[in-house]
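For this view, one protein chain was removed and the others were kept in their places.
Per-chain residue numbering starts at 1, and chain names A, B and C are given in the order in which the chains are listed.
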Amino acid sequence: MLCVDCHTPREDGTYAGVPPLSRCAGCHTANLGPTAAEREFIAQYVKTKREPEWAVYARQPENVWFSHTPHIRIAKLQCQQCHGEQGRSELPRPYQEDRISGYSRDIWGYQAVGGVVPGMKMDDCIACHRQEGLAHSCLDCHK
Amino acid sequence: MDRRFIPAGVSRCSTAKFLLWLAPWAAMLAFGLYSAGLCLVKGLNQTHMNNRFAFGLWIFLDLTVIALGAGAFFTGFLLYILKRKELRAVVNSAVVIGLMCYGGAMAVLGVDVGQPLRAWFTFWYPNVHSMLTEVTFCISCYLGVLAIEYVPIVLKNRKLRQVPHFLVFEHELHKLVYVFAGVGTFLSFFHQGSLGGLYGVLRGRPFAFREELGIWPTTFFLFILSAAAVGPSFILLTTWLVQKIARKPLVRPQVLRSLGRISGLLLAAYVLLKAADTVVWLRRTTPRSGFLPAQYYAWKPFGVWILFAEMALFLVPMVILLLPKLRARAGWLVSAAAMACCGVAVNRFVLTIQTLALPTLSFDRFLDYLPSWQETGTFLAVLAAAVLVYSLSFRYFGLFPEERELRREPALASESEPVLAGK
Amino acid sequence: MQNTRRNALKFIGGAAAGAVLTPVPWRLITDTALWSENWPGIPRPLQGEVSTRYTNCSVCPAGCAVRARCVGGQPVSLAGVAGHPLSRGGLCAFGVAGHHLPYCPGRLTAGPVEAAAGVIARAAANCNAAAAGTPGAVCNPGETIGVLDLRPGRTASWTYRRAMGTVKGGLYLTAGEPFSGAAVDLSKARTVLSLGAPVLDGWGTPGNVLAARANFRLIQAEAIESRTASLADLWLRIRPGSASTLALGIAKALKKGSVAGAAEATGLAEAQITDLAAELTQHGPALVLPGYDCPEAWALNGLVGEFGVTVVARPEAPVPEHWNKNCAPVTPLASIADGSIRTLIIDESAPGDHIPWGAIRRKLVADNPVVIAFASSPAGYARHSLFTLPTAVYPETLEDIPAAIDSPRAAFRLAVPLVAAPAGVVNPPEFVAKAAGIDATNALRERADAICKTGRGVLITYTDGRAKPVAQVAPDDFWRALNAGACWLDTESRRAAPPHADWTAPDARPAENARLPLVAVLAETAPAAPASPLMTKLDRESNLRLGPSRAALHPETARSCGAADGGRAVLETALGKCPITVVVDASVPPGVVQVAASPEVIDICGAGARCRVASL
Partner (left out) sequence: MTSEKKPGKIRRYGMAVDIDKCTGCGACMIACAVENNVPPGNRGATDLTGITWLRVFKVDNGEEYPRKESVYFPMMCQQCGVETPCYLVCPQQAVDVDPATGIVGQMPERCLGCRYCMAACPYHARYFNWWDPQWPAGMEKTLNPNVAPRMRGVVEKCNYCHGRWHAAIERAAQAGLEDIDASDYVPACVEACPAGAIRFGDLNDPSSAPAQAARDPQSFRLLVSLGTEPKVYYHSKREWARRIGDPSQAPAPKETSRG
């Protein structure tokens, strides 16, 4: 399954946000598979037209400026390079967020998810930017 | 009823009397903690600082108490490194004073910053160019050293001595005391200096900016010297005060005199260098940065008088402390020490408050600033806490080793009578 | 081991020491630090698709073209439209923050709508009845209903005129200084003499004025160092209140008469006045802009001989013919008899000219008159009205903006709604029309069609900045374009006949008044309308402007009033008193009170009023 099956960027390349229910309903109007989860999803959301409150693993803090456009258009990065092989996974990891700071576990500045998925903390951004010689100042990414 | 806690062989006032003495200070502390709390909860809008007067009473307080607290490291240095044995009589007291001065300074800094929760960033992402980084590192380390040095004093307590482990621990600690004294001295030299550098590096504030020797502005060295010079004076002053308040001799008079003499010698060196520095600053540094020395003193109330006042407050005590005749008279000795302490306070005041009050842009206004009651309250909290801890330490930990002998042999005391009651 | 105190202490000590070795304290300090980045109370800006929309600013009569950057449809920042023929990409401080107006604290969103409607209908019926001599009419003869319009020339204004036309003796009132029918063409002027007009400080269309600035020599005759004076090529420091005398003097100089009197009254040298006159005629085309206190000086342009060049008739966009039949004439408020209005409707939703409340009150009947104010804030006339009806504010409204005074050609553009208006607000013209029993819900469209029908002028669309002859545009497209923020601009302008003026009058010295020795000068041309909360950056968080109801005095003047810097005082004029805060400023000429406009202040003092300051 491909990322763009659900997540399509706007034509200017900016991220269009979490796909709306209508997009899910595009496929999941009737059960495609036998899974209980899908049945529940259809019953709970599709039938009742209730937008699911998605948990965003990669949500960055307010003070971070991130635009997909340069990363896709210029650096030609693949989604997987930062988001991991979500398309291949059976189930997403359980979403964890920090109780005090409210940040998703993927972007903790400290002891972030190792191995399984490429982390999305500042050090990970910097590592890549350093490699490309693009790390000039904090305001590169902070707003 | 707390008799069993009081060191053997010394006399202390009754518990009731002692509590009576503590009560007002405790009240002051409570008020101070309340006002500090306001600043932490509601933010720094509780103070009268502003964008132009970014530093106020608190920074002035920090710089001053740390200068006065220098007695702690310098006495230690003289005693353990330079082997001035007679200073053993006051070293404990010096440690307590140092601990309170530094502790107070750190506590106030915690209130002074807008985001105390991020204070640790300085250790995690230090900016090596910044004097403030140097200050933060050294002061917090030295605070630790002082805490360790304070432990043996606490363990001197009669009750605690009954615990064998503590005895051993204290003994081991004592072996290391030289190390701590050395480390403490090194750290203190640094942060006293960087506190001076704090303003000396401010290229944007020509009133404070100084030429650099090596990588440090001259104020770096002047602060070390002035702190070292005034530290002993402050110990002298406090010891004398305690004797007056406790109404009993605690140290041999010659101890105070030798403290005075050390202070005097260092003051002399300081006055010399300070004068030289001032000349260079007015004749060379200031014109270079496009300012006129006259501008600094054109604004009331900070006329040239403040410059001379500062000098006089170092010069006069220097003379007194260097003349054995005058030094021998407690009145002169103590008032000289007091003057020296005022001198250092004025010096820190000029560098912090006056620097910020003076305009830099040609269309700036001269600013006046009066601390709000919340700021003053926080200031008082430090004072109260210091008095409380000192009182308790004095009552239960026997800060003055000579006190017992002086009590047993009034001869020493009586010999020293004229000095102590010398006014 | 038994639990003695010692063991307990041991345990606590051990626990404390051990905790340091666990990640707990370290995670705690990291997380609290992170928490401090977004702790409660810090709003999160909305994310969404970024789009650009165009409109025209209706905060003041200038109506500058606006480019709005919207996120998810909500405007987050406004800027001028570069290269616009009228506003030249300019936008003033108030316009830049215009999108904050809907969120001003204390904004009105509810009011006695039904009651007010009833009152207006009844008042209209009464007037008609009284006029028809029906017995039992509540309305005494000579008492009538009127609408006070602070921004004439709008489609709304026409609606009011039509509504009042249906009422016998119904009045359509404007601030109406004499010869308000003039517009100026700065682009043609080479010398501009301003008799105290705030040329560079919000007068006309800021962008247009500043664009033309490079091409004319500006001579400012003013008592105080206003923003304009400090930037003028020549600043004539005349005595306060002597502007009209100066105009007279110049006229006499042009007619080779004596200027001694004028020189004496204005405090200028005779040579200065004669030179001035010479300059106006020689380095023309010249333009004389009258200030607040000398409107008659318009006529001076006639003498200088530039009518039709720098001064033209105030242009107005065409209107449907049927509007012209039976609509009330435009009546200046000053020209009607005192105590003649029983019911007055004030439309404050479109701020423009301001009339001190004292001046309005005089025209109302003495015994409980009915005042109905359309306002979005309680600060303005609402303080004096019996009914206050909430209105939408820019950028919620759909309304047209007439050509500003510095536009020689007629213009028609719409302030289009960028955000939805809250429920409960009324549309003033439609409300009045309904109460008067006519239908005006479609007035804007009707007028747009009428304009389009003439085939005159060009349609300037902001998205591409192109100007298209109206002749080639279909009415529907015309209307659609206007609603996407576009501007219709007429091609030609009409000559205006100079007003008559008597140039033989004696040179009046500024009237002395022992009881009111000082002259009030409004320091800021700030509209009485509510402004963005950010505006305090200009007066409170910086000293750029004089804060509301603060008054600057020369040290001597302050001393003579017994007022100290920062002290509270009372400003008194013929119309009343209000509290002020004194600012001592040596740059204000003696005998002058430079006072900042605030609702309380402008209630009692039009600019140039005689006044006194009494310290509290």
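Everything below uses one rule, namely that a residue touches a chain if its C-beta (ideal position, glycine included) is under 8 Å from a C-beta of that chain, and two chains touch if they have at least 3 such contacts.
Small disclaimer: the values here were computed from a predicted structure and weren't measured.
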- Task: Please work out which displayed chains the absent chain touches and list them by label.
- Result: A, B, C
- Task: Have a look at C:Pro102, C:Gly352 or C:Pro599 and name the one touching the chain we're not showing.
- Result: C:Pro102
- From C:Ile29, C:Leu231 or C:Ile438, residue that would touch the chain that is not displayed: C:Leu231
- Message: To test your reading of the contact rule: which positions on chain B touch the chain that is missing from view?
- Response: 43-45, 49-55, 112-116, 118-119, 121-122, 124-127, 129-133, 136, 198-199, 201-206, 288-292, 295, 298-299, 355-356, 359-367
- If the missing chain were put back, which residues of chain C would it touch? 36-39, 41-43, 45-48, 71, 74-80, 89-93, 95-97, 99-100, 102-105, 200-202, 206-207, 210, 213, 225, 227-228, 230-231, 237, 532-538, 540-546, 552, 554-555, 565, 583-590
- Residues of chain A touching the missing chain are 12-14, 61-63, 65, 67, 69-70, 73-74, 126, 129-130, 132-140, 142-143
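Keep this in mind: only the chains that are shown with their structure count from here on.
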- Task: Could you compare the number of C-beta pairs in contact for A-C with that for B-C and name the larger?
- Result: A-C
- Item | Centroid distance [mean C-alpha coordinates] between chain B and chain A, Å | 55
- Message: Distance between chain A and chain C based on Cα centroids, please, to the nearest Å.
- Response: 50
- For chain B and chain C, what's the span in angstrom between their mean Cα positions? 62
- Item | Junction residues of chain B, two or more chains touched | none
- Find every residue in chain A that makes contact with two or more other chains and list them. none
- Task: Quick one: which bits of chain A touch chain C in the complex? Just the residue numbers, please.
- Result: 10, 14, 16-17, 61-63, 98-103, 109-111
- Message: Show me the residue ranges of chain B that touch chain C in the complex, using the header's touch definition.
- Response: 115, 117-118, 120-121
- chain A touches which residues of chain C in the complex? 23, 27-28, 30-32, 34-35, 37-38, 42, 44-45, 47, 49
